[in-house]
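Here the complex is missing a single protein chain, while all its other protein chains stay put.
On to chain A.
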Amino acid sequence: MENKVVTQTITNATVISNNSNTSKRLKQFKKSGPLYVLLLPSIILLICFTYLPMYGLIIAFKDYSPTLGILESPWVGLKHFIQFFNSYQFDLTIKNTLNISLYSILVGFPLPIALAILCNQLRIGMFKKVFQVTTYLPHFISTMVMCGMILIFLSPSNGLISNFLGLIGIEMPNVLSKASFFSSIYVWSDVWQHIGWDSIIYLAALSAINPTYYEAATMDGASKMQKILHIDIPLLLPTAMILLILRAGSLLSVGFEKVLLLQNPLNIAGSEVISTYVYKIGLQNFQYSLSTAIGLFNTVVNIVILLLVNWMSKKLTKTSLF
């Protein structure tokens, strides 16, 4: 902001009158004309399908009725928010959402970093390539197929895992029908599917490290493990911090599709999260306003957490998104 003021005063000083400054801006604007044409398709689509729905958020504060439309529906203030906060679903969905989300940050965040460091240690070129291709592979499986695979493998009667456990004489419980297992199933299958892909960005950061660091460390007689601890990890931290901030910004938005697909009436106590609840209230029970209010609550909390973590990170580590 301050910068802008400074440059403006400079231009004002060099250009003789304010008048010709505006005409210069007009000229600049005109010159950008063809560029605006190129932007047009995406701007129109964004306005229609992203910004218009934002305006539609006001139905969270109204009793929306399809016959009256958004504008005519009566205002009701915070009624729907209060209804959500007081419902017995509130504690349940918040608890499950935070549980799954924090669990997956705790497990799913450090593991790709570890994998990248591991991969970086592989010196046989061909092996490294095969290793990478293999670990990225599951990322391209669709959520639907992934959930199908989870159901097949975890089937208590004839699934792969129960057969395997049967070999060593352990009977497999029906984990899919137990609420307490849900978060583990969710998080670890996610790790299996995305760990390789999530590590790419750290591999890029590792490959950017100046080799003289390693040379110097070798001269000092550092072991490989020491090089990882004192060179790799410290230099990966800024990248990790940025990704952690982004991750924190979607704390309340867990991978909704996967939760919905793995949910069943028996595990619902551990699997109902805010987003699945929004879906059910809205599109299955047609309580449009309530559903929108819950969704809005979700977004606001996410943004607040994002800003908070970003601010904290800026203070503590000098790394921040904005």
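Please note the rule applied: a residue touches a chain if its C-beta (ideal position, glycine included) is under 8 Å from a C-beta of that chain, and two chains touch if they have at least 3 such contacts; residues count from 1.
In this section, contacts and distances are computed from a predicted model.
Name of the non-displayed chain as stated in its UniProt record, restricted to "Sugar ABC transporter permease", "Phenylacetate-CoA oxygenase subunit PaaC", "Tricarballylate dehydrogenase" or "Type I-U CRISPR-associated protein Cas5/Cas6": "Sugar ABC transporter permease".
Annotation: of A:152, A:170 or A:312, A:152 touches the absent chain (contact as defined above).
Set against the missing chain, the residues A:102, A:160, A:216 or A:229 yield one that touches it, A:160.
From the options A:28, A:67, A:86 or A:212, the residue with contact to the unseen chain in the full assembly is A:28.
For the chain missing from the display, the contacting residue among A:43, A:82 or A:102 is A:43, taking the whole complex into account. Although one chain is hidden here, its contacts on chain A can still be listed: residues 25, 28-29, 31-32, 34-39, 41-43, 45-46, 48-57, 59, 70, 115, 118-119, 121-122, 127, 130-138, 140-145, 147-149, 151-153, 157-158, 160, 163-164, 166-167, 192, 196-197, 200-201, 204-205, 221, 223-225, 239, 249, 256-257, 261, 278-279, 282-283, 288, 291-292, 295-296, 298-299, 302-303, 306.
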